[in-house]
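Removed: one protein chain of the complex. Kept in place: all other protein chains.
As written, the chains take the letters A, B and C, and residue 1 is the first residue of each chain.
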């Protein structure tokens, strides 16, 4: 299989089409695009069957990508618009899986103390929690309020416990009907860093975005459906380097200045060579905008509001 | 029972003795004091039986108070000395409950975003975690390493889930043999704020220190022994006010300027009157040194190091 | 003079009236009240002359207090309303002192790492800065944009430099026409903590609110007018204690159960006695709501937005 180096189904589809010179849709996928206002583009990729699964390495299900332009300089209004797009897509998925008053547990994956991995815990801070109020002071709430709870389970490196183990315990004790799991992802495109939200109804593999794959969080492992809400916050440094080489070779070919060796090189993965540049073995090098702290604040607001309005009313 | 307004067994004992004019030991208690160097005093209060339980409202068991002078201006060496005192007491308690290589889960109660309640989560950041390394890369560790894991479960107000429900789930899934639970406490004395550690082998009621009592975390509720490590970070504002009144009345009595009404008032709890001063109903007012942020950093280091050296070797 | 233990002119006026049994206005003051919507009350105290100055220990000038109800549970709309009240008052004061396009320097006093003292530096983070853009990229701005710059000079304890020395140097180098200086204050009333803004056109004495008086920042010391924007974030612990005693004595008097000693005590300041309760000499003990971190976030937004809309257009 292709080494996609991205968690976004949409990017994987594009890479697969390019690698296989497919002009139209990939067999096993179905894609639909929608512009929302001037600055927001929603793309819905559906993996229909095993063919689609094999093509892009993603499970059968729905993958909705919301691309937001200029989130860097987003004002209050842009954040509101973006969060409304998240609410709309999320609401449809939630309604397809559980009832209107069914208990939802929101899970913020990641490490609060590692900036590009802090999105999940930051979103949790802003989730409107109702589960305890319904138990202890139901009178303060509207009678149709859905019970919502939220946890930040931490990461294996700081807890010593697999996220799945922690969540399995909580799910078995408090019996939510649905999990919304937020995580930081890796994308292929630098433009998507902290300006894209992917919503998927197929669960999630924690830490995939930052290079440490863990046990998957899915209906199979947890017993309840899992909607994943991911935001790319990094591009792997090796991806940038490899993309530069691709560009060089393409340019040489266009100008008829390539040669057999280069042509062949393009077919291969250049990872081995690039690792010589990115030497220090024990680090995960990432590419990120210098402004990542502020961008993550903005995207946390977008996702938290998106969830708050999708879970109630 | 007396309204002690403190979580420290030692302070409760002192208040009980004073209220009942007891010159020596309270029936049902056993107390031992030890000076460690110039700046550290260790007091071990043992609740021996039901009489002791009724006197001070604390379960049968051991309550060790480590008072540290001048932690505010503590340098590296003072923090090290204080942490060694914590290690020594903790080590003895741990050895009395589990074997040398038995699995320990460290739990940091509290809310990272509320300064006087942030101690628990801050300690967790500095705990040496080994459980996952023993599973995934045992070769990097000494063969006698004890598996240690750590979680910050959050508080009911931000998760919507009782701490007991979260911990019960985790304990049932990962089966530690012992829990070390860290929490912020309330003390009666302003001098003890962030300069005292209480270690108890009887478990804990989360949030007691900051006015929101929750379900207890004990061997009865969790199925494994629970050592509580508490640090006073606040004094209730009403406590300060009540203590001022006491002092006034005492002074009047000494100078023979009191009267019957005042003499009687002293017997009562002045809480109702004081609540008129501390009016806004929906706040918890606390008294704290302005320097609380820095003090909590220092005490986090003391507790985290104390635990790290007590759990290994 | 009375020991007011508050930086708010309005509270001083009330204490002065009560202490001197004045039913109407204090000689030398002029006061005007206005309700703004349901939750906001604006009180404008004007110190007219030396008599007013002597009465409440505040310089001749305008002191506007904006009290906001329920800021603790403030949503986006409440914060917006409160900030609009700040904008309106500030705009009038600014227009009375400088021209529409005159250069303004916003100064955030306080220590970012001490929660109740962090308001000033936090506001600075959210100020819309234009001075450098007008120099380096004037085309991106509206042609009527006013040059606004902002600094957080730190506090004497962490810089070793008087705030006045730092600001004098900056003012002499960049020549603003007006300073807006934000600081945390002490109030007498616990209800006003982080729910009141005082705007004054008479400058400020940094650190007065947290017990460390420094050299004043005024037109006399800096050479340009100084508008002070203060938010009470603490009540001194001794204030709470003293107020409790007052209440007790009042109650005794009402019930005819007082005596000569008590009657006399009420006339005196009880500070000396209270200091026995609040023993540790080297701390500043304060009373604060446990939720102070969140309250300061809300008030930072109110003040920053209030300033941003008052300085432009």
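One rule holds for everything that comes next: contacts are C-beta pairs under 8 Å (C-beta built on N, C-alpha and C of every residue); 3 or more make two chains touch, one makes a residue touch a chain.
Just so it is clear, the model here is predicted, and its values are computed rather than measured.
Engineer: Tell me the shown chains the invisible chain touches, ordered by label.
Structural biologist: The undisplayed chain, in the complete complex, is in contact with A, C.
Engineer: Taking the entire complex into account, which one of A:34, A:76, A:100 or A:191 touches the absent chain?
Structural biologist: Per the contact definition at the top, the residue touching the missing chain is A:191.
Engineer: Which of C:156, C:186 or C:287 sits in contact with the chain that's absent?
Structural biologist: C:156
Engineer: Touch as defined at the start, partner being the missing chain; which of C:21, C:35 or C:173 qualifies?
Structural biologist: In the full complex, the listed residue that touches the missing chain is C:173.
Engineer: May I ask you to list the residues on subunit A that touch the chain which is not drawn?
Structural biologist: 72, 113-117, 190-191, 210-211, 234, 237, 240-245, 247-248, 251-252, 255, 257, 259, 261-262, 265, 270, 273-274, 276-280, 282-294
Engineer: Since one chain isn't shown, list which residues of subunit C touch it in the complete complex.
Structural biologist: Residues of subunit C in touch with the missing chain: 112-113, 124-125, 129-133, 147-154, 156-162, 165-166, 168-174.
The rule is short, and it goes like this: only the chains that are shown with their structure count from here on.
Engineer: Among the chains, which one keeps its Cα centre farthest from the Cα centre of subunit C?
Structural biologist: It is A.
Engineer: So how far apart, in whole Å, are subunit B and subunit C when each is placed at the average of its C-alpha atoms?
Structural biologist: 36
Engineer: Can you list every residue of subunit B that touches 2 or more other chains, as numbers and ranges?
Structural biologist: 113
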